[in-house]
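Let me give you the structure first, and then I'll get to my questions.
Of the protein chains in this complex, one is absent; all others appear in place.
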Amino acid sequence: MSLLRTEGLTRIYGGLKAVDEVDFTLPEGEVHALIGPNGAGKSTFVGMVSGRIEASAGRVWFDGREITHLPAHKRIRAGMAYTFQITAIYAKLSLFDNVALALRNRDRAAAQEALDHVGLAERGDQLAGYLSYGHQRLLEIAMGVAQRPRLLILDEPTQGLAESEIAEFNALIKRLAGETTILLIEHNMDVVRALAERITVLDAGRVLARGTPEDIHADPAVQAAYLGTG
Amino acid sequence: MIRDLGLHLALIAVLFVLGLTLPDYHQGNMARILVLATYAVGYNVLFGYTGLLSLGHAMFFAAGMYGLGLVMQHGGWSPVPAFIAGLVSAALLSVIVAVLALRTVGVAFMIVTLMFSQSAFLTILYFGTWTRGDEGFVIPQAARQVAGLDLTDPVTRYMAALALFSVALLLVLWLVRRQEGAVLIGIRENEERTRMLGYNVLSHKILAVVMSGTLSGAAGAGYALLFGYVGATFASVQYSIFPLLWVLLGGAGTTIGPLVGAVFMFYLIDYSSGLTNAYMLIAGVVLVLLTLFARAGIMGEVRKRWAPWLP
Partner (left out) sequence: MVVGAVPRLLPGVVGFAEEICITLQAWSFGAATRLRFQTLTGNDPGMEFGPHLLLAVLEGAVGAAVLALTALGLSLVFGVMRVVNVAHGEFYMLGAVVAWFVASVIAGHPALGFVAALVIAPLAAAVVAMVADRLVLKPVAYDPEATIVGTIGILYILQQAALMWFGPEARPVEPPFNHRIALPWYDWAAGEWFYPWGLSTTSYKLFVIAAAVVILLAFWAVLTRSRIGLIMRATQLDRETALAFGIPVGRVYSLVFGLGAGLAALAAVLIVPIQQAHYLMGGDPLLLSFIVVIIGGLGSVRGTVVAALLIGMSDGIISVFLSPTLSKILATLLVALVLVFRPQGLFGTRAA
């Protein structure tokens, strides 16, 4: 059964179609990567799914219910979690307070556990702004995971991470893969290959191809438009 | 949690003892400061914790003040129902202002609150027949009695002011230790992140405006009742700037800061008004200095340096 479905989802910015009638289906439990060149409309697409960006046309269903006109916070409550492309944590609050807000309660043990997931357990009382960039990304992912979402949307989670941190990230997502459906925007093809069960390629706002990593790798249109010859 | 509550109860106990031991002059001052600090505590909910800078809180203070004053003066109401009338007026006004003004953000929000407050001020002047305009009116001593207590008696008045302040202080402490308070702080720090964690940002902001406005109104009603005077000055722009000044000085987003700021500023102005009639010069200088050098305020600096646990 599909957890997320879109039909003709479109976003127009001043005459320009950033996302152009995208039909998309995401089965429950899948780890799905959304790839494509810069400006292909990936962030705009997940923005419309999560409710941050209003759709110009088209419809969205989540868990069998139409959510096209639902405000963002209600979509999150319905079981989505969203991590920003540009790190968005509460820099002036402690890690504990950051996670507590994600958990929607003040239970210290639960917050501790969530931090433990990403290896930040020792730093609960530090201010998030003092963490290194990589640790801030991990905190943001911890905040997404802490919500125990049905659908976790990650917008370029490994951007700016070091190789070792990427390995940790991959391990974390693999642990989650059984329980959570994951929609991942990713530029790093190694990460995509390591994690994604299926891939959708966007180009100029349209779906260029979809399928397993092998299908995509073999797809001549994708090679021409995106992977190039290299 | 226990530490927080202990600190605040200790502060209230100290203020209680001060009420019995201070010389008359300072006891009178402190009674006034406690009521004004209640106003600042209310302002702090919106500015300090939610990060919304209002330039029009005098309208809420005045709504409480006139809500109480008018029904006592023209309706002959007794103090308790009149106080409730003041609270209700302020709460209603803050709901209306919240729904309208929260459609704007940033600088526009500041200007809109300023404009609303200015219309409220002018409205008070316009209905001078009832409000006596700038001149204001006095609530007679005989009317300021509650359950056999004479609110014009200095000690009783001080204790009533302390009770008002304590309720406001503990209410805010309770709020910021709850999830709702954490969400307000989240909105202050990163509104979009908070929305994308599944919180209804608008309804939380409305809660903050209404709570802030109602507390400010309680202070206004308390001021009218305890000091027996109702006047349009309290609705002027200056009385919207004062709580901003107190909160900035004492420390925005700290529970105790509003009191600290009000005490410092009151005595600074009290002292300088003995030297010159241009005593508001001090307010201007303090505002500029705070802007330049101490954005966190007194308690904010204390929290940063020594006590990160301060609520």
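A and B label the chains in the order they appear, each numbered from 1.
The criterion applied here is as follows: a residue touches a chain if its C-beta (ideal position, glycine included) is under 8 Å from a C-beta of that chain, and two chains touch if they have at least 3 such contacts.
Note that the structure is a prediction, hence the values are computed from the model and not measured.
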Among the chains present in the display, which ones are touched by the chain that isn't there?
B
Full-complex contact with the absent chain, from B:74, B:103 or B:178
B:103
Can you work out which residue in B:30, B:72 or B:112 touches the chain that's missing from view?
B:112
Residue, one of B:80, B:122, B:155 or B:307, that touches the chain absent here:
B:122
Interface residues of subunit B toward the undisplayed chain are 53, 55, 100-101, 103-108, 110-112, 114-116, 118-119, 122-123, 125-127, 237, 241, 244, 248, 276-281, 283-292, 295
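Convention: only the chains that are shown with their structure count from here on.
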Residue positions on subunit B within touch of subunit A in the complex are 178-179, 182-183, 185-186, 189-190, 192-201
What does subunit A use to touch subunit B in their complex?
50, 52, 71-74, 76-77, 82, 84, 88-93, 97, 100-102, 104-106, 143, 147
